[in-house]
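Heads up, one of the protein chains got dropped from this complex, but the rest are sitting where they should.
So, chain A:
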Amino acid sequence: MATKDTPLRRDRRTQQRLARGEAAALGEVYDRYASLVHGLAYRVLGDERAADTVTREVFVHVWEHPDRYDPNQGPLRTWIAALTHRLAVRELRDTGTAALERGGPGTAADLEQRVRRASVAARADYIVQSMPAPLRLALERAYFQRRDYRRTAADLGITEEEARRRLRLGLQLLATAQDAADPGAPPGQGGAA
């Protein structure tokens, strides 16, 4: 039964169950993270079948190598997101390179540019999904629902000052998506695959 565990305890136990070879644990991990994995892969690759393939690769990796996850480095969710990012970017680069070798349009520099843009977009998605809910809600009001910050404050029942703070902080977090030096760098913890 899901008791009142800390997230870290739950991640540790999940890892142990995977390591023990418990198929039910694999199902639970899939149910918990498949939409995150598939969404990130789709954001990088822009193709549903390619996203399906990466989703399969991610869960095969998690199932075959649960020991590669180090709970001391961060949550399981971050590790899985990083792994997804890495495998999706690799897939995009591989298919792009293969297309270039077949004489497809564009240059290697164009491809790197595409890889970088896709990578930043996926990292941004992950940041939005992982940021504290109050920040995400404020951004959603202001951006998708086109509310100004006063309406946002009224909608969320917070002060105008707090609304301004949340919008700025949310964007500051989001801006870090552009920072990684290596376009293939995962959103969080490194050393995934």
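Operating definition for what follows: a residue touches a chain if its C-beta (ideal position, glycine included) is under 8 Å from a C-beta of that chain, and two chains touch if they have at least 3 such contacts; residues count from 1.
The definition used in the following text is that contacts and distances are computed from a predicted model.
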{"item": "Undisplayed chain, where the name is taken from the UniProt record, one of \"Amino acid/amide ABC transporter membrane protein 1, HAAT family\", \"Glutamyl-tRNA(Gln) amidotransferase subunit A\", \"Na(+)-translocating NADH-quinone reductase subunit B\" or \"Putative zinc-finger domain-containing protein\"", "value": "\"Putative zinc-finger domain-containing protein\""}
{"item": "Given A:L8, A:A98 or A:A175, the one touching the chain that is not displayed", "value": "A:A175"}
{"item": "Missing-partner contacts on chain A, residue numbers", "value": "1-2, 20-28, 30-31, 34-35, 38-39, 42-43, 48, 51-52, 55-56, 59-60, 63-64, 120-121, 124-125, 128-129, 139, 142-144, 147-149, 152, 161, 163-172, 174-175, 177-178"}
